[in-house]
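One structure is given below, represented as structure tokens, and several questions about it will come after.
Apart from one protein chain that is not included, each protein chain of the complex appears where it belongs.
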Amino acid sequence: MAIMINGAAVAAPGDARVSLLDLLREQLHLTGTKVGCNQGACGACTVLVDGERVLSCLTLAVQADGRSVTTIEGLGSAESPHPLQAAFIKHDGFQCGYCTPGQICAAAAMLREAEAGMPSYLTADLTAAPVLLSRDEVRERMSGNLCRCGAHNGIVDAILEVAAEHAA
Amino acid sequence: MSRVQNVVVGSVRTALGWVPAQWLPGGTPDPLIERRAAIGRQASRLDGPQKVAGEARFAAEVAMDRLVYATLVHSPVTRGRITRLDTAAAEAAPGVTLVMTHRNMPRLGTLPLIGVSDLTAVGNSSLPIMQDGEIRYNGQVVALVLADTQEQADHAAGLIELDYAAETARTRFAEAKAGARTPASILIDKNHVSIGNAERELASAPYRVDYLYRTPGQNHNAIELHALTVAWQGEQLLVHDATQMVAASAAALAKLFGLKKDDVRVLSPFVGGGFGGKGLWDHQILAIAAARLAGRPVRLALSREGVYRIIGGRSPTEQRVAIAADAQGQFTALVHTGYSVMPPYGACPEQYTMGTRSLYRARSVEIVQRHIDLDIVPNTFMRAPGEAIGTFALESAVDELAHAMGVDPIELRLRNLPERHPISGAPFSQHALGQAYRDGAGRFGWERRKAEPGTRREGEWLIGLGCATGSFPYARMPGANVRLTLHADGTATVSCSAQEMGMGTATVQVQHAADRLGLPIDAITFEMGDSALPAAPMAGGSCQTASIAGAMAAAADKLIGELLRLAGNDTPLAGLRAGEVRFADAGIAGIAAPARHETFRSILARAGRETVSVTAAGSMPLEFLKFAMHSSSAIFCALRVSGVTGEVRVDRLLGSFDCGTILNPMTAASQFRGGMIMGLGLALTEETLFDERSGRIMNATLADYHVPAHLDVPEIDVMWTGIPDPRSPLGARGIGEIGITGVAAAVANAVFNATGKRVRELPITLDKLL
Partner (left out) sequence: MIPVGYVRASSLGAIPPMLAGDGHRLLGGGTNLVDLMRKGVERPSLLIDVTALPATIEEAADGGLVIGAAARNSAVAAHPLVRVRYPILSRAILSGASAQIRNMATVAGNLMQRTRCVYFNDVAGSRCNKRAPGSGCDAIGGFNRYHAILGASSACIATHPSDMCVALAALDARIRVDGPGGARTIPIGEFHRLPGDTPEIETALAPGEVIVAVEVPASPFAGRSTYRKVRDRASFAFALVSVAAGLTLDKERIADIRIAFGGVAPKPWRALQAEALLRGGPATSAAFEAAAAAELAHAEPLAGNAFKRELAKRSLSAILAELAGVSR
């Protein structure tokens, strides 16, 4: 088996203690995935595993064996950005840029969750699908990604714009 | 700061009072205030594409051959000494290359504390760094382990056996007040200000408020952890650091390690948030020393807990604010005194009375700050140190007085705005707080506020509106240098060691350079974050932009002279002197005769030059010693308080700012909002839990220390007067910190308006509203 990372097969590490986050950053030099707390409290390390957003700091790399991982580098690049990446620039959804890859990965998965009808704690009608993404819904669903510079407004604006394009 | 310094600053101010303004920096307004194209225009961040793609490389992300990883061991004891230390098991653990303790740590001196006299003095603590077996605060580093992987280093760190003999530590704020010190100065201001007899005025006034306000410790919590990747190459030291002070760090490290200044290079092109916390602390020294001992490059990234243990935050305070007013609402007494923690080995005085000194005039004034010594990691500068929490106390008190008098709180403030600086008597360079209030109140809909608290309810929610004033002084730092290089193709490179931690440093300075040099934005490259470049001051005090702008203006003046010399006589410019030309249309033109113009390209080509380059330092920043230069703001808040649970939900926040020229509306709005959001955390959720029984911080995690999450952050409206400051480069004053000021008071005042409950102790958690 292997871990598929942005489409490339990577052998799982021999040391079970190695987190998916450390595998990405220290062994594969995929440093777009960030470390902010290493304990599941900030969301900076968010990646997609089999399309779902998870925290790579609390995922042991061996657990990802046989799964498919997408990091920020797999979503887009400076030259060829993902729509969310472009929208973050347009709406100034970041300042220092450190929590940004995690915010974008989380947002990418969140848009799919909403489309699939995944409710949130704020969703009034739990059975409605697809969910209409209001500003409050986006704020609740993105609350696992902390930003200390205070780019929250721009982040939500960027996500709402992409959500609207998605729906159109 | 010393009495000597009080005298020096005092005499400079007095002397400057006699100097005609036009002789001083800013004496003639910067011509770019009137003539700007790129400045003031909305522009996306130049580094945006890299940041959103995860391609911006931070300090812990630099790859190096033979790299080893460091883990720190912290003392769980607050005061005492190490009685047993056994590193054998750790040294024998797989992958370990070094265990460093006070036994084998190289002997080093201590860092000079941050000060205003020596720009390379940037230490946050003057305690010895792993030089002996003494424990001086809880969390102090007692060992460092290097191993081939982080996992191995973490594991081996747990194998080090340590015993301590604990001694009694000073950890209790209330008990330590009895031994408080009264420093002579707070930064560059005299600490104790006493005008008239404030206590007597208080006693006799028809209206007065007199309360204690308390604010807890807080931590910066930049999402990027403090980290560095460091390598020795012989006697040369290369440090990739996350730092707000590139050049000063390099200079300080050279001194500490006995190296030539040019042999230390600090690189820090991107910093993942700083807010005052990313200075020079023990971890850099330890990693560098360990790299030398191990003979291998080292990466040290603090754990989140480690950041709380060894990087100080904002001091807790207890502040007394008393205001008396006459029947017309004129302040007759203004008292602001209090206590904060500042151990003798720390550098940050938490200047919470600074705003009070400039915001209102009063017949009598009594201001003094006292410092408490505790055995604690030294507190440091955190976004708007002093002002962030000082405005909470002052502006809550003003609101309380307004309520007591039955006067609208904006009206009360406007009645007491000063014409000149209330204490120094210096004229304001520009001051439009009144306009900021009127503009903000209009846009916010202040007239909808009900003066009687607790009278607006929607279902379970009580609705309240509040406002408060924010303030932050202008500063420009000496020691700012910029190199301007023109290339044969007509493009320009601007170089200095400036820092980027999200302010949009490069973006705004490129806009500036474009206007300064008469070039389009895409013809400018900005190099920064490297101590090998001309030294910029640290990013602090909201003064990086103005400091660099001043240096760039000086460099541009020098460049004109250089270009005229190169142009010689065979040019339309022949015969014009430096004062008679300016940059225009990718070249130089006569001011009186704009048709006399030659492009850079043409000048360089004729001179046979690939480049022309000049370096200049900004002028001495004397302008803010002669003039009172302050930014201010009016913050408005609308919120709901649950009548059931006491939960507070902020629905709207508006900031109306008077900060001089706004250089880039997009990045400026983001900085204002960012500060205001940190202000929401300050108001409602943030508190470093310092267990006074042990002297230990107990919530050293992002799960237990609550910075605002997305759902806590409403849409935030920002606006500004945009009136240029005639005394500052570009007419701009810094905006990085003012956003946080005033917010906590605006929230507290809105909570009072909603519930009738006055909370004088931050954070305003729901239990205080039940």
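All chains are identified by letter, namely A and B, in their written order; residue positions are counted from 1 within each chain.
Just so it is clear, a residue touches a chain if its C-beta (ideal position, glycine included) is under 8 Å from a C-beta of that chain, and two chains touch if they have at least 3 such contacts.
Just so we're clear, the structure is a prediction, and the values are computed from it rather than from any experiment.
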{"item": "Candidate in contact with the missing chain, chosen from B:E91, B:E134 or B:D154", "value": "B:D154"}
{"item": "Residue among A:L55, A:I104, A:L133 or A:V156 that touches the chain left out of view", "value": "A:L55"}
{"item": "Sole residue of B:M64, B:V368, B:A607 or B:L766 that reaches the chain not shown, by the stated touch rule", "value": "B:L766"}
{"item": "Contacts of chain B with the absent chain, listed as residue ranges", "value": "74, 76, 94, 138, 151, 154-155, 158, 460, 644-647, 649, 685, 689, 691, 693-694, 696, 698-699, 701, 703-704, 706, 708-712, 765-767, 770"}
{"item": "For chain A, residues in touch with the removed chain", "value": "15-17, 19, 38-40, 43, 46, 52-55, 58-60, 62-63, 106, 109-110, 113, 116-121, 123, 126-127, 139-141, 143-145"}
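The criterion applied here is as follows: only the chains that are shown with their structure count from here on.
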{"item": "Chain B residues within the chain A interface of the complex", "value": "44-45, 47-58, 60-61, 63, 69, 149-151, 155, 220-225, 270-275, 301, 303-304, 500-504, 666-667, 669-671, 673-678, 701-703, 707-711, 713, 715-716"}
{"item": "Complex contact set, residues of chain A against chain B", "value": "15, 17-18, 22, 25-26, 29-42, 44, 71-73, 76-79, 81, 85-86, 88-90, 92, 94-101, 104, 135-136, 138-140, 142-156"}
